[in-house]
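Of the protein chains in this complex, one is absent; all others appear in place.
Moving on, here comes chain A:
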Amino acid sequence: MNFFRNRFFVTIISLLSLMMVIAVVSFNLGTVTLSPNEIFQTIMGQGTERSELVLFRIRLPAIVLAILVGIAMALSGVVLQAITRNDLADPGILGINSGAGLAVVIYISFFDVLSTNLPTFGIFLMPIIAFSGAMITAVLILMLSWRGDFQSMRLILVGIAINAGLSAGLIYFQLRLEPQDFMRTTVWLSGDLWAAQWPYVLAVLPWFAVLVPFVMFKAKQLNILNLHDDLARGLGLNVNMERLIMLFAGVALAGIGVSVGGGIAFLGLIAPHLARRMVGPDHHFVLPTAALVGALILLLSDTLGKNLLAQIEIPAGLIVSIISVPYFIYLLLRVK
């Protein structure tokens, strides 16, 4: 136990420092560059007006958003994998992202909010709409895959089917949009962390403030749920109730993440796997580690996507997929 604990602290500290490095590097890149020295000065309140604008109004919200969405997706993945006892569960694969995405695209196409700007009310409504979409999808998947018991492979297949149906629905609504809105929703759906402005970040912050600690405190329950049902019951857990609550939390996290970050697939899959490799299977350690790994990967992908090509920004979600799929296939080959 001590071994894992020490390892956990080392891992957390190295992840945090890596994240700092990437944050500083991403400050340094882009059309307006800031040197580490300038960054330090600006944080101490001695920067120029220009550097303050760039740092606090443009770069910082983007970084905070990447970290938040990364945490949300990773934790959602941990929770879904634990309660389905399936290593391949991920909000993107199960179609929960598409559900949230579809709800938002319907909202956009009916209320025409993209071509005009979002009103303040709309900013706060977006997470709720995405969350409802995600929740409806999750309930649908559960209902269709429930047959007296909980077979996790059936769950995944049902998820794939639902995902295919929702993607068709997405295309249907997207093609009804104006061409420029079409572009924007395509970019949005591939996960480009579009909401990198303070109002959006503040709009989702309360959700994070509730959900992230809640999930973190449930580490013990997740450990037990990961065992066989009978064993979990024997240990005094109301299995179905607990599973439902955790499902609610996991889906909510994914929905909120999608509402500000777009559909980022595979992050919820690989972050928990990498975390387990680093600190072992105990959820007390896995949850914080996975959260940091998720934040790190998304921050890295966002930085890469913004600076890889000069003319355009590649949505961070695409970079995440391109990085993660080989790992996913490796897992597929290994997992029995």
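We take it that contacts are C-beta pairs under 8 Å (C-beta built on N, C-alpha and C of every residue); 3 or more make two chains touch, one makes a residue touch a chain; residues count from 1.
Quick note on the criterion: contacts and distances are computed from a predicted model.
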* Protein name, per the UniProt record, of whichever chain is missing from view ("Extracellular solute-binding protein", "Monovalent cation/H+ antiporter subunit E", "Ferrichrome ABC transporter permease" or "3-oxoacyl-[acyl-carrier-protein] synthase-3") -> "Ferrichrome ABC transporter permease"
* Which one touches the absent chain: A:Arg154, A:Arg233 or A:His284? -> A:Arg154
* Asked: In the whole complex, what residues of chain A lie against the chain that is missing from view?
  -> 88, 93, 144-145, 147, 151, 153-154, 156-158, 160-162, 164-165, 167-169, 171-172, 174-176, 179, 182-183, 186-187, 190, 265-266, 309, 311-312, 314-315, 317-318, 321-322, 325-326, 328-329, 332-334, 336
